[in-house]
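Missing here: one protein chain of the complex. Every other protein chain is in place.
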């Protein structure tokens, strides 16, 4: 069992089927050794995680939503690796968009929900450059959307 | 005639002169085989397409604005290819920003205006990773701004 699958199991995470967008865009594109993954919206097995941080969600709920985006990113990443984690080099970059009130200023604490999971699952290979900002609103009213770049070997 | 030019002609699209920003940034930068194209704001031959989706514009009008951003991206891309579409490998990534109300949740339908045009013109090479979010506001009051990465051969 690959250490990444062990880490996922230890965290009680089962990666979902990598969701496929229903439009003329695709979940990820690999060019050279870089994989660009489409923005993943906050959802889990129970459905979409909607709401606005600072209004209907607090920071901890926002961070949990961000963690769910990270789970979806990992599902897409595993698919991009053809199911073989040994092909992964490292995380490169996350951009996190938080659905928040104009007064909200804890975007980094929200997106840490994703950053922390990356390192918990991928170890040092999970450390990444990052931006965390608020969006005026997000698709379907979700709380968080995160896109990513990873490097394969 | 290259199939991409045929597709553009069949769609009745004449690519505009690739607009050159009037500042210390440039329309695109190629590094290795990747071309990073600056955010293109919604405009056509009649001028800027301004407005806020969910307020002064509906989804269809937003999608048309996004389509116009895609036309500008294609104009910059053709310039990046030195006018020779045979140098294009594929679309890699779009990030679309929608000028919308805080209640608006159909960002994907708006940005589909750009994604659909990419595939209509470039075929399978036009499929791309994508993020679609709302911005609190956009330059000059435009409805949509889209940036892109393409790969050349």
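Going in written order, the chains are labelled A and B, and every chain counts its residues from 1.
Keep in mind that, in the parts below, a contact is a pair of C-beta atoms (placed from the backbone, for glycine too) under 8 Å apart; a residue touches a chain by one contact, two chains touch by 3 or more.
Keep in mind it's a predicted model, so treat the numbers as computed, not measured.
Across B:15, B:136 or B:152, the single residue that touches the chain missing here is B:136. The omitted chain makes contact with just one of the residues A:10, A:56 or A:105: A:105.
In the full complex, chain A contacts the hidden chain through residues 32-34, 89-95, 100-108, 112, 115-116, 118-119, 126-136, 149, 151. Interface residues of chain B facing the missing partner chain: 21, 23-29, 31-32, 36-39, 52, 95, 97, 102, 134-141, 145, 147.
What we mean here is this: only the chains that are shown with their structure count from here on.
Rounded to whole angstrom, the centroid-to-centroid distance between chain A and chain B, based on C-alpha atoms, equals 25 Å.
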